[in-house]
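Omission of a single protein chain aside, the complex is shown with its protein chains in their original locations.
Chain nomenclature is as follows: A, B and C, assigned in order of appearance, with residue numbering initiated at 1 for each chain independently.
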């Protein structure tokens, strides 16, 4: 059974199509394209520039975190604490501004530092103490959320100066301001992963960490960097989120970890490490957000929408992996 | 030669025969119509270059892959080997080339996985499992391996022993061994051969794969040579000679196996003084000079790999001193060792050397990314050139640079691991079992290369369990036992006897001589 | 061991008078402080489509409000109402739902906010697109919506709860609270008002501790049990602040065989409480009728669209509920909280 499906498929596939067509990302993009056409035909408000840009605004927070998460999952790791870091950073943004009296720009910088530190702490546990990433970040998931609750004492901070809402609510050249942030981050992350020695190191770690270490690659440093980056981006995401919703709450970002992981995995990054691209993550991000939006506009209710999303996650992974089973040894 | 008689006398069908087996993988025809048979009580050797298709053939016989065409016949009856379990039920036990073990489980459980002894109610009988494992260990005269050890903590040599135990534990009628001795020292090989002879006497048919010709002459009755997936010849060992086999294998003549040229030796590149790393590296002192090849001999578990890995920064030293070209250094990580010009070709290429799912190109550039990158950005063209030079230089048999490295045959994988380090232009090269699982042609190639590299002024520290290789290649031989360097021989003083005696320690060497 | 509880939202507390009967003090007249839609199309008397985005869907309470809305839609005849929302009470998700409905183009949005401030930008966006916005159950900042239908004023609930507790447990006894989370605005407000009212009218009541239990049945049960075990005889009462926590607390008291010794007072829906009320383990359950709340919200929305409810109005006609009063500038009060007892609980089914 398994041996049968193992060998002939890629052979057949190889003959009928060039390799890049069979990549998970390409397949997913095609599926997305078809879905867009169908949903667009069902509802004339869906495929409007306004709506699409607005969806971009709404998905920026998850998108920002999904980029470093792609790095992390490519190395075979995972970071479950991102949602809690968002909560902690949101609280500290408000707290440092209101209670410490930091000027807001300083408070923002402070928030980013806190995010990076939280991620760095994960990285230290993972590289120095060799705690498996899932375990380390499950523990800090509780810890960081707890800190957010403890520090905030359930208080929210509001009444930020008007300029601060620029990040989360305004447009720049007709495009939501935070979407620029996301776009820049995507380009940087994409190039870093695809073109640099750093990116190659991540793939090598994910495919065989021991061999990567024995090849003299800076394994621990790379890991430390990606977990720190993950915390940093969660911090940035918190700033964007606070600016968009104009208040801070200690329960911000709850459940982000699953949204982010679903995005990355849907984008074709293997949870076992070694395989994945930023481009795939971007398609995954667009897919989830636009499906939710398109279905809602077409009159599908929330509970049915998440059923559809779950099914799409499984089916698209299945279709893509059937057509693309060419990597792996 | 009683066996030859046995062969002739039995009119019964051979225990195992394969007819016209064909198998192709994407881009490779691994086997193109191979037939041969093994009689009851026969040891049949399979010989061929790396990638000739030996492992593929035995994997078909073991039910791992289905053949594209052809038949496997056991005791005259065709068998359908769809799954490994079918092969086991047909009485076939296999030691695979890749050590396929359960790292988290104990030796005993690894040995008996899938056919554990049962007590009442289908309950696993742990006591019997341990007991039987101890018996097997005793039969192989292995005293330094405990049945309760977790396999993940064992050295490669010991893992190989576990694989052997596992195959022996199955009481098979057909025993297949794919390079079982690649990670073993002579001492173990002798014990293994004793067992094989006993099995032979019991009528077990054995298929034996090795790149060590002397072993084939020592144990095999007949030998089948494969080349590029095709059956070339089957010969009775008694009727052939090494030179003939080599020629059949590679299709041309190979010159000297150990083309050692003596060179002028330069200043010290590596100086180690009182190096300590518990539990296995104890007050080691040694020097390797430019242009010199130092051989490091020792038994399995004597701590040679540990020493190499301490020098390389995998397990940083806890005491003592390392000097590279006279500069005292403290090496904390392989990354640092690499920048100091140290290269280490590890003994376990599957887990330490090669990133199996990545392409040949990516593997080649892995240790030399700095050489093909500018400001952190990889220059794709330079990378491709680096890799294709490597493929050419080492004659790696691959369908393209974008081939997944893990799909190459074992020997070709080894060439890539070696090649990736040389791309980094190191000053000190540590080779841990550099020719394990490499065919004679490629081995000669690697030995020639070692000579050339030394001539260019590279300092080489070579760990090898193959005594002839150590003796043939080294300018100096160091012997390790239980974490210490116990003897040092100059090239002219090093012989099988002197080095062997030092490896064993006194009483065991006495036993060996007897 | 509890310090002053201020609801964590920095709003002033406003305890009612101690004397019984007077559920809500005459509110100081406040000018209208709601927002207004820009260029809303005139749909007076015409059919309209509404969407209702509650805190979350799939819980009994919001099912009941939905039912009220459907009842009202039927009664009015020219309203199509639909309920949709997140499956967990997450403000982030709720914002996305509202945003989607703004895009798809509805005439009016009804909401129950997970966070009063965070929801404001998206509601303002709705107003700016000419969509009418009315809140119920949980308010937003006033200028982000036109009207808010207030089920019962915080201080009214607080008074009912504390009075019941003092009455059932005794004036000088100790009690603890099981709430959802400290950040849930309504619960936080109620607790703050309860504190203020207790200080003023039942100063001898002892306030032991407040624990979080989310909206989780079993967690609420565990937390209530822990409180019972921790305080032993000292504990004479438990408040359940959510419709989940109250039956779970009652169950904990029942399991500990402390019915009659530990009073359970709380907000809850009648069906879940019937076994405990019938067994005399719980004497009074405080709640407004959520069906009426949904009903009223729909009528208010219709009145707004029809131009019958304008800033400055003092009351609004709400079908079978009769005339509802405007309080606090832009809030419409449903009425005094309702107290279910053994006598009347069988008459309700939700």
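Everything that follows uses one rule, which is that a residue touches a chain if its C-beta (ideal position, glycine included) is under 8 Å from a C-beta of that chain, and two chains touch if they have at least 3 such contacts.
Note that in this section contacts and distances are computed from a predicted model.
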Protein name, per the UniProt record, of whichever chain is missing from view ("Ion-translocating oxidoreductase complex subunit C", "Autoinducer 2 import system permease protein LsrC", "NADH/ubiquinone/plastoquinone" or "Dihydroxyacetone kinase"): "Autoinducer 2 import system permease protein LsrC"
Among the chains presented, those that the missing one touches: A, B, C
Hidden-chain contact residue, picked from the options B:202, B:236, B:278 or B:392: B:278
Residue, one of C:212, C:292 or C:331, that touches the chain absent here: C:212
Chain not shown: contacting residue from C:14, C:226 or C:325: C:226
Touch residues of chain C, complete complex, unshown partner: 1, 57-60, 62-63, 87-88, 182, 209-212, 214-218, 221-223, 225-227, 229-230, 232, 244, 247-248, 251, 255-256, 269, 271-272, 274-275
Residues in chain A touching the chain absent from view: 1-2, 5, 80, 125, 129-132, 134-136, 138-147, 149-150, 152-154, 258, 261-262, 265-266, 270-272, 301-307, 309-314, 317-318, 321-322
Touch list for chain B against the chain that is not drawn: 62, 64, 83-85, 88, 94, 96, 100-105, 109, 113-116, 118, 122-124, 126, 134, 148, 153, 278-279
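Following the convention adopted for this analysis, only the chains that are shown with their structure count from here on.
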Distance between the centres, which are taken as Cα means, of chain C and chain B, whole angstrom: 74
Touching residues on chain A, where the partner in the complex is chain B: 3, 7, 10-11, 14, 195-198, 200-201, 203-204, 207-208, 210-221, 274-275, 327-329
In the complex, chain A residues that touch chain C: 43, 45, 50-51, 54, 58, 149, 153-156, 158, 165, 169, 241, 244-247, 249-252, 254-255, 292-293, 296-297, 301-303, 306
List of chain B residues in touch with chain A within their complex: 25-26, 65-66, 82, 312, 314, 333-335, 337-339, 344, 346, 351-358, 362, 365-367, 369-370, 373, 376-378, 404, 406-407, 420, 424
